[in-house]
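Below is one structure, written out as structure tokens; comments come after it.
Here the complex is missing one protein chain, while the rest keep their positions.
Entry: subunit A
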Amino acid sequence: MNLVRAEIERLSARRFVQLMVVLLALAFAITAATTLAGSHKPNADELNSARAQASQARQSMEVSYQECLARQSGSLPPQDTGRYLPADCSEIDPIRQEKLPIAADYLPGVFTFAQQARPLLYFLIAFLVLFGFLVGASYIGADLNSGGVVNLLLWRPRRLTVLAAKLGTLLGAVLVLSLLASVAYLATFWVIGQTAGLPGRLDGDFWSSLAAVHGRGMVLVLLTSALGFAIATMGRHTSAALGAAAAYAVVWELGGRLVMEIIDARRPDQLMLSSHIGAWLTGEARFWDPQICAGNAGNDYCDSFYSLTWGPSLLVLLVLTGGLTAAAFAVFRRRDLL
């Protein structure tokens, strides 16, 4: 416990951590300020007109769908009405649409919280992922190089305990900071929506789906923090983690993808970490695989997409992070500290 308290103080005193927190606050302030500047509370006329436009759009979708059904059943001649009518009418069934046109879509210059909350949250998560990775790497990397770890080990000659205290402190601190940042962030935009825009439909579904995204985001932030920490521990330097991340991105995500395309490897996307991160965050990620429909000669409908779902993707991320973290502890236990 004492060890953790001391580590919290060390962590919070790191210049780099302070810099990143300032950057976070800055990015946050800029987004909030521009949103605020570009948004206004719609007056009654604007609202009415937007509502009318939205309902018109919905109606037109319904009309198309009915037309499609009618033509399918043969009760309508296949004449050109100027509308797009797919072979499978369920594609345009309004009930099956993810999202129907709503008034907010027809209100330019009005910030609608319910609509923007999710993309805003993704931005925050991306920032926190970067934050966690960099802070995790630099925290242990700098300490290994500055002799801080050696000093500490002269006091507590239990390597695994010392390293675990550091990792635990890191994860705890990143989590607390992330939670605070997300609350402040969402609250600010919620207030903007209430006062200078539209709140939008904030029902239970909305909040629970936002909470789900948030929860997944927090898990991702913790995983990348641990990953940065583990790689920097193994490489003895902060730059080891940065180098590994950059090398992975260039060599595998770009180069590997290119090579797999050239050799026509099947489903290269499922070998990419970025795909799994996407799948975990959004619940499911769909990728194209031409071979699924290769044997499908006829005109039957064929979905040539395969999907990665969050479960297996989380497993991939967990195994990777867990494996590297375990390796870092194993290496650290035996290594010569100079």
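Following the convention adopted for this analysis, contacts are C-beta pairs under 8 Å (C-beta built on N, C-alpha and C of every residue); 3 or more make two chains touch, one makes a residue touch a chain; residues count from 1.
Everything that follows uses one rule, which is that contacts and distances are computed from a predicted model.
**Q** Looking at what's absent rather than what's present, what does UniProt name the missing chain, "SoxAX cytochrome complex subunit A", "ABC transporter", "Urease accessory protein UreD" or "Pyruvate dehydrogenase E1 component subunit alpha"?
**A** Matching the unshown chain against "SoxAX cytochrome complex subunit A", "ABC transporter", "Urease accessory protein UreD" or "Pyruvate dehydrogenase E1 component subunit alpha" yields "ABC transporter".
**Q** For the full complex, which residue in A:Q97, A:S146, A:T195 or A:S209 touches the chain that was left out?
**A** From the options A:Q97, A:S146, A:T195 or A:S209, the contact with the absent chain belongs to A:S146.
**Q** I'm checking contacts with the chain that's been left out. Which of A:L3, A:L134 or A:L222 qualifies?
**A** Reading the full complex, the residue touching the unseen chain is A:L3.
**Q** Since one chain has been left out of the picture, which residues of subunit A touch it in the full complex?
**A** Subunit A touches the missing chain through residues 2-3, 5-7, 9-10, 13, 15, 146-148, 150-158, 334, 336-338.
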